[in-house]
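Dumping the structure here so I can ask a few things about it.
Only one protein chain is missing; all other protein chains are in place.
Here is chain A:
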Amino acid sequence: MPRPVDPITRSVVEHRLSSIVTEMGEAMLRTSYSQILNSSRDFSIGITDTQGRLVAQADHIPVHVGALPWATRAVEDRFRDVVPGDVFLMNDPYHGGSHLPDLTAFVPVFDGDERLFWTVVRAHQSDIGGSTYGAYNPDARDIWTEGLRVPPIRLTEAGRLREDLIDLLALNTRNGHDFRGDLAAMVGAATLGERRMTKLFAEFGGPVVLQAVEGLFDAAEQRARAIVATWADGVYEGEAFLDDDGHGREDIRIHARVTKRGSDVEVDLSASDPQSTSFVNSSHANMQSACAMAFAYLLDADVPKNAGAFRPLTVKAREGTIVWAEPGRPVTMCTSHPSDEIVEAIVKALSGACPARAMAGWGRRFRIALQGEDPRTGRGFIWHMFHARPGGGASSGGDGWSTAGEWHTVGGLKFGSVEFAEVRFPLHFRRHEFLPDSGGEGQFRGGLGAALDLVVETATPAVANTAGDGIRYGACGMQGGRDAAPHAYRLLSEGREPRRLKTKETGIPVRPGDVFEIRSGGGGGWGPPEARDPVARERDLAEELVSGKGDR
């Protein structure tokens, strides 16, 4: 073994790695075609080693972070004959992927003859085939209905691009043109990263970089362990529930049994409920990622998110449960549900070990997609609702962030301009404001959800689908804080009874002039409400964040 790399070389390599992933991310943002990528930034960038260990990542979507290693390993397992100039692609949840929309590209990085790393780009495709646009299909009963499955494939062979494979993929999506553009952007960003890594080897030599990376793993591990060591040893349990699976099953339980000993944490999800027939199942990689996400939230924000930081964490689960479905089951909902419930169960369990670190629950995702015709242009439109974000959970650090989103995005997703939406879609946002009383009460109050009254100004009937959860269970309170109000969405149509919307519906008829009355849930409260500072309480009333009416 060579002499360990000194801390300064290590820091230099760390900075280089971080600028490489940043540059890859910028390239991706600027060259991709789809709105979901170039505006909502639903993509992630990583560098992994040949063991699939995460070396560096750009902070994009938390739920992607812990999943890339599993995807890398799937590529490593499938291909033994990797050569420079190869590019690999995959999405299949039963081959290391999370869910079908998350397509992932890999470029191997060589130092001379030796393969050392992978540059990895994961991007959520706006469409991946299947029986509904955009892959979220509550009616799906198997993975094939959800879209095109791509096991690890070699897209480019030693620099020669397989155009025929791209044709095959593009033909199976609804927007082949954009798909090609996005794929080119992914491969371009990964290749850019590979070039930068090669330059890093030229400067320091591959062995020094490898040594430095080991040092970075060790340093992150030490930081994580130093934090975990301060938590109380013990065996803790936590649970969270999905409202339902849309196929008639309710109260689906996610159970976490967490053993904390010394500086190690073992999460055991084995006692979670059996798998479902619907898309609320989780894939294995996504379950692993949700556990890593929960663990990262409980550490300090600046602990590097590399494989070292996750060494103290062991995950156990049982195949055939809701958190790890058997091959063939549908899983598209999983990056939000049951990801959010897995996080919640783990954080709840560990609140016994590190009460000041355990934050209250963030809201759940409840999406609406509306399809119809714009009378101003005569053209069809599909609108995905990102407005009326739910509230963030309170914490020992203070009140929660209002309308900042769910556990799996935590403020990473932008909802966009109401004015813009009104220009581009036949929609009128009559009201879009904080929803008073929606945050869970506590010493620190949960962030508020939103009230949205949305008038559909089509001339002809439109149709809506929903996908999500959280109309029965609100975000959980913590340390004596109260749960937040759950979501409550209704469709108001003149001459009809108001229709309470469920979270997993397809084909909801919407008539011109109908109003979506959307009340999104808040974040959970932290600490007993009695402990709330009277000044803060008065301020909540004066600011009309709470109404002071009722028991809430």
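Definition applied: contacts are C-beta pairs under 8 Å (C-beta built on N, C-alpha and C of every residue); 3 or more make two chains touch, one makes a residue touch a chain; residues count from 1.
Please note the rule applied: contacts and distances are computed from a predicted model.
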Problem - Hidden subunit of the complex - UniProt protein name among "Cytochrome c oxidase subunit 3", "NADH dehydrogenase subunit H", "ATP synthase subunit c" or "Acetophenone carboxylase gamma subunit" - result: "Acetophenone carboxylase gamma subunit"
Fill in the blank from the handout: Where A:Ser395, A:Gln443, A:Thr466 or A:Thr503 are the choices, the one touching the absent chain is A:Ser395
Problem - Per the touch definition above, residue among A:Phe88, A:Phe434, A:Tyr489 or A:Phe516 touching the missing chain - result: A:Phe434
Completion exercise
Answer key for A:Thr22, A:Asn172, A:Thr277 or A:Thr506 versus the chain not shown reads A:Thr22
Exercise for the section: From the listed residues A:Ser289, A:Thr332, A:Thr403 or A:Thr503, report the one that touches the chain absent from this view. Expected result: A:Thr403
Fill in the blank from the handout: Only one of A:Pro138, A:Pro152, A:Gly193 or A:Gly447 touches the unshown chain, namely A:Gly447
Completion exercise
Residue positions on chain A contacting the omitted chain are 6-8, 10-12, 15, 19, 22-23, 26, 30-31, 33-35, 38-39, 59, 62, 178, 181, 202-205, 218-219, 222-223, 226, 296-297, 301-302, 305, 357, 359, 376-377, 386, 389, 392-393, 395-405, 410-420, 422-424, 428-434, 444, 447, 450, 453, 542-545
